[in-house]
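Here the complex is missing one protein chain, while the rest keep their positions.
To keep things simple, chains are lettered A and B as they appear, and every chain counts its residues starting from 1.
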Amino acid sequence: MTDHSEPVLSVRDLRVWYGTDRGAVRAVDGVSFDLHKGETLGLVGESGSGKSTLGRGLLRLLPEGAQTDGEILFGGEDLQTKSAKELRTYRGPELGMIFQEPMTRLNPLMRISEHFEEAVKVHAAGVDRQEVKRRALEVLRVMGIPPTRYRSYPHEFSGGMRQRLMIALALVLRPSFVVADEPTTALDVLVEAQIIAILHDLRRDFDTSLLLITHNLGIVAEACDRVAVMYAGRIVEIGSSDEVFRNPKHPYTQALLKSTISLSTTGLHFIPGAPPDLVDPPSACRFHPRCPHAMEICADKFPQPVSVGPGHRVECWLHGPEDQMTEGDTGPLEKKEEIGVADEA
Amino acid sequence: MGIARTLISPFRQTSGLARWILLSGLLLLLAFVILAVFAPWIAPYGFAQVRESGEMFPRNGPPSGEHFLGTTEGFYDVWSRIVWGARTALQVVIISVFLSVLLGAPLGLVSGYLGGWLDRILVLIMDALYAFPSLLLAIVFSFLLTDLFGGGVTAAAVALTVIYVPQYFRVVRNTTVSAREATYVEAARAIGAPKRTIMAKYLFNNVVQSVPVIGTLNAADAIGTLAALGFLGLGIQPGEAAEWGYDLQRALPGASAGIWWTGVFPGLAIVLLVTGLTLVGEGLNETVNPTLRKRKLRPFTLPPRGAAAVQAGKGQVDL
Partner (left out) sequence: MSSGGGSLPRYIVTRLLLIIPMVFILVTIVFLLLRVAPGDPVSATVGGRLSEAAQDERRAALGLDRSLIVQYFDYLGDVVTLRFGQTITDNRPIIDIVKDNGGATLMLAVGAFIVALVIGLPLGTIAGRFRDTAADVVIRIFGVITYAAPVFYWGLLFQLLFAGYLGWLPSTGIASPITIFEVESVTHILLIDAVIAGNGHAILDVLKHLIMPVATLGLLLSGIFIRLVRVNVLQSLKGDYIEAARARGISEVQVMRAHAFRNALVPVVTVIGLQVALLLSGAVLTEATFNWPGIGNELVQYINVRDYAAVQGIITLFAVVVVVVSIVIDIVNALIDPRVRY
């Protein structure tokens, strides 16, 4: 699916930091990736790894006081340079967003029809009510919501139906790129499968590129063309889903895959240590305090992005580049204060 | 010790706006407390004094050297009435807030602890009293009490007490109910700690937080209601003590004739004291209920790329 035409979205070295009382939180700290037309990219990682911030940052839906730099190239334009007003013209018809908890994302006082009318009219003035209804019903049909429910209020729908409404509301404007932030976490398993199937078919039905944020690797395997693994504000590994699942290169990805529970699981695996503090992250490679293969260099120098296959990139000294390492660098790291002891004191 | 720490803690927890609100409220309040406590030394004349060394004060005399805020149509000195009025106001408010805690808290405790029909009836009555316009309630009571006790400070304070009892009742009752249901009460009982000790501790900790807030806001309201009663000719009678609301009522007919000093100054005293109490209450509230505060992101500057690595003295920069 990965064609090599111009990417729809191209992120270069994006940083999003929040200032808190304890200091700056490096929620997203230098992230780069491309997304092509009709492609679905899964973004996985532990909670607190900066996934949601990255997703919101792409639409620049960040709280006041968050600071960003780097580039978000969308159709050749850098969204980072756009004013609030210009950004509004992008949000909706170009960039869509689907949120985690569908129960509270619809205005309880507005009918579903009013939500659609508002969204369409903001971006296409002069469209009459009948036309809005025609477009809305078309999307709702794809989502499996009967047209008789068009004038209902949000509280009259179940959680799964509300999430389908949210998707329909995002898609009625035909955006070319959609961020879905854990769209099924708040739903039960059967409904989850429905939503994933809908998202999977987006490409066929709407030709939409999708960034699917999730902590569920099963969903990624099922619905995503490519997968990016995020750890402590950075993408540590990115590649096609098949490749990454079959042949994970980063120790974190390997640990993540191992800790997934499946029917064939015989024992529970978990990653030792706690997720890093993003105010004061570990030096150099952020994973080295928890890494079973950590070397001297890992605590010393930032790892470089290394290509380990077609479209498969990893940031880990285990995979080089060797010309930047010296003899002593590859010795096993003496783990001293970093793990356990200091935290428990 | 514990109480002192609890009382001081809001001050240490506050920051920015909330601290300013609390501080300016306390300053205003302090000014009135000084007026009230030292009234005999601060006020040049008695509150009902109309002559000095045999000479009558002027009637409706404008501010002058002798009477620097003027005199009223009843020959009183305006400034002295304000100073003595502060004493009356604070006396009434302290007594009524004290009485309503004394009455509301035990009732709430009993109601919440025993539950059952007694609880239901008390809740119903308190809710009805709470829904009733508070001024009208005060009118009814001071109407009764002035007939029974005469129009002094005590009668006025008791009349105001009734308005505020339901609020303390409600807080203490709800806390008691949740204390009874709190799982750790059960847990502690299983260990062998007497239930009453645990409930008392839980109650004390929760009530001590909310009562000062309700108390100060009620005090602010009580000042206004006391003045309203005085303004309507109820409450404190002129011979008993100086009262700002009564003075305002007497000043009203002169207003259209341009006699401003008899009304403007006592009114200002009410506004300042109520504002002071409200600010203290709000300031306390914002510290006791931190959810009202906005979690604010701190300003900072994004360091240039790789600065983290450079700071750590580790040279190599990512990407």
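We take it that contacts are C-beta pairs under 8 Å (C-beta built on N, C-alpha and C of every residue); 3 or more make two chains touch, one makes a residue touch a chain.
Source: prediction; values computed, not measured.
Participant: So one chain is hidden, and I want to know which residue out of A:Glu101, A:Glu222, A:Glu243 or A:Asp277 touches that hidden chain in the complete assembly.
Facilitator: Only one listed residue reaches the unshown chain, and that is A:Glu101.
Participant: So one chain is hidden, and I want to know which residue out of B:Phe75, B:Tyr113 or B:Phe132 touches that hidden chain in the complete assembly.
Facilitator: Within the whole complex, the residue contacting the unshown chain is B:Phe132.
Participant: Which chain B residues touch the hidden chain?
Facilitator: Interface with the chain not displayed, on the chain B side: 17, 124-125, 128-129, 131-136, 139-141, 143-144, 147-148, 220, 224, 227-228, 231-234, 245, 248-249, 251-252, 255-258, 260, 263-264, 267, 270-271, 274-275, 278-279, 294.
Participant: If you put the missing chain back, which residues of chain A would it touch?
Facilitator: 59, 61, 87-93, 96-97, 99, 101, 104-110, 118-119, 122-123, 151-153, 155-156, 166, 169-170, 173
In the analysis below, only the chains that are shown with their structure count from here on.
Participant: CA centre of chain A versus CA centre of chain B: separation in Å?
Facilitator: 52
Participant: What residues of chain A sit close enough to touch chain B in their complex?
Facilitator: My answer: residues 13, 15, 17-21, 23-24, 30, 32, 63-69, 281, 283-284, 300-305, 315, 324.
Participant: Okay, in this complex, where on chain B does chain A touch?
Facilitator: Chain B reaches chain A through residues 296-302, 305, 308-309, 312, 314-319.
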